[in-house]
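Pasting a structure below so you can have a look.
One protein chain is absent from this view; the other protein chains keep their places.
Take a look at subunit A:
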Amino acid sequence: MTRTATLAWFARHELRLAWREWLSMITAGRRRRTRVAIIGLLLFGAIMHLPAWVVVGRYADLRPPLDKTALIVITATIMLSWALMLSQAIESVTRVFYARADLDLIMSSPVRLAEIFSVRIAAIALSVTSMALLLATPFVDILLIEGGLRWLAVFVVVAAVGLTAAAIAIAITIVLFRLIGPARTRLVAQILAAVIGAGFVIVLQIAAIVSYGTLSRFAVLTSDAAAAIAPDPDSLIWLPARAALGDGQALLILLATGLLLLGVVMLLFAPRFADTAISAAAQGVSSRAGAHVRAFRGGSRQQALRRKEFMLLRRDPWLISQTLMQLLYLVPPALLLWRSYSDSSQAVILITPVIVMAAGQLAGGLAWLTISGEDAPELVATAPLTAGRAMRAKIEVVLITIAVIFAPLVLALAWIAPAQAMVTATAVLIATVSSTAIQLWFRIQARRSQFRRRQTSSRLATFAEAFSSIGWAATAALTLALPEGAVICGLMTAALLFAAWKLSPPRT
């Protein structure tokens, strides 16, 4: 086989693996579900056209030349997509590095490793870009239907942005490996991915709160102040926006930049990819030479279980990054709270649904990790304590963690709006208990490392958890603004929980 044929063959192999990985993710590893999953996806894609129409429908008639405000909004949207893709790409690259998988086979085969790993880098870029294209499709469809074929250019912009994000993600991850070593890179990369993903939205929201006292990021983007400091419309900064509007030259430059960047990254980093992946796969010996020797702690059997759960939660890189992201999303409402304290604004009501939603979502993740993600189930099952007591200890861990994270916010709220704090605290408790109950009803035995795929094991549990958090957040907001509506919303959410319980697998 010639070198080119080998590379083409390997590229085909990588794409097949990526496709099967994706298919397995949406079908939860059950091949019989493929048809149902594809129909579900198509249906989801079709439904997504509705929110897409609401969001971008009014921009379909936009034509160059654009004013500064329109350029700012489009550029900010592209920047946001880029940030999200970069976040996703960092996560993908980290995952590839830490999965040993076929590394031994590739390393022991008579092929040029730099070339093979160039293909792997390209495959990562392709999968990140494909996912972005898939998500962008409903929005582009609306623009095409409402504004004509010139909007096809948006697909090319998404591809170029995806290539750039993947290239930069690979460079960042490998540089992190070199600088701080494989043991810390996984945690730092996941935190970085969370911060980058949430950061852009949060910075805009903070700017909106500080300047206009609102959570809407569009307030900043469409302000006169932003237009005043923005560069002239012919500046290079607006190149992505012009490309999205169908400017051929801008489109070519953008795509060429993406490809060039990816090429440079492949050239520079492919030879180091193997070393990095090997050191990542071999890591784990987090040697703590000289660690102080302390006496074992006493207490009840449940205390031992709780201590173990807290220790594992503290050492879970995914959980730390997700908690950090949840906390980051709470920064703007907290800022709004602080501003409202000084000017007695009614906008402070907005903070309640945000807190309740965050608590419900975080509780769902924590509950999965403690209840389903037990790495030594047989040890716990053969220990001399009842299954009920073991489960209670695990649930207590979820409740305590949520209390520790959200109590400061609720206490701060109590300082300026005691009644609202009361409603918020109650709703946080209900949302937390609901998410935990759903995880309890749908529990499965899994390894903690499978957390990323927890959504695929039971879509019903995933949807129930999401809608329960949204439902209780809405109920809390309505309690403060429109109590009659709160009763209806609360009853609907309770009915949803009841339905989830009825549909959950029977337990003997």
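A few points about this structure:
The definition used in the following text is that a residue touches a chain if its C-beta (ideal position, glycine included) is under 8 Å from a C-beta of that chain, and two chains touch if they have at least 3 such contacts; residues count from 1.
Everything below uses one rule, namely that contacts and distances are computed from a predicted model.
Between the names "Anti sigma-E protein RseA N-terminal domain-containing protein", "ABC transporter ATP-binding protein", "FeS assembly ATPase SufC" or "Outer membrane protein beta-barrel domain-containing protein", the one given in UniProt for the chain missing from this structure view is "ABC transporter ATP-binding protein".
Among the residues A:G181, A:G248, A:P377 or A:P505, only A:P377 touches the chain that is left out of the figure. Interface note: of A:V156, A:V195 or A:L312, the residue touching the hidden chain in the full complex is A:L312. In the complete complex, the residue from A:A5, A:L149 or A:A295 that touches the missing chain is A:A295.
Contacts to the hidden chain, counted on subunit A, fall at residues 282-289, 291, 295-301, 303-305, 307-308, 311-312, 315-316, 375-386, 448-449.
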